[in-house]
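Yeah, one chain of the complex is gone here, protein chain that is, but the others are all in their spots.
Presenting subunit A:
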């Protein structure tokens, strides 16, 4: 289980890093999204993996051992929203650069 997730994070990171290094803006935006998946999973993994643990409290007196770790979840929730905003912003910058330079190279130069 841990190994699966670790490999998943690895594959996502590798694909993302490769894409971020490509010269086309669209490649970079996809790469950034993939990296953000990897990072989100990584943050979740920091709280250790818990299957079938309740995320919702039942009753006021709770034994923390029965529940999932809420801290990474709260962090990732924030990260997802910010990641969305980042993608949107980058998309618009990409479009503006494309309009101004006439091509979709990250440096705005030729092919």
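Operating definition for what follows: a residue touches a chain if its C-beta (ideal position, glycine included) is under 8 Å from a C-beta of that chain, and two chains touch if they have at least 3 such contacts; residues count from 1.
Everything that follows uses one rule, which is that contacts and distances are computed from a predicted model.
*Asks:* What is the protein name, per UniProt, of the chain that does not appear here: "3-oxoacid CoA-transferase subunit A", "Cation:proton antiporter", "Binding-protein-dependent transport systems inner membrane component" or "Sulfate ABC transporter permease subunit CysW"?
*Replies:* Missing chain, per its UniProt entry: "Cation:proton antiporter".
*Asks:* Please output the residues of subunit A touching the missing chain, sorted low to high.
*Replies:* Interface residues of subunit A facing the absent chain: 1-27, 29-31, 33-34, 37-38, 40-42, 44-60, 62, 64, 67-71, 73-74, 76-78, 80-89, 91-96, 98-104, 106-107.
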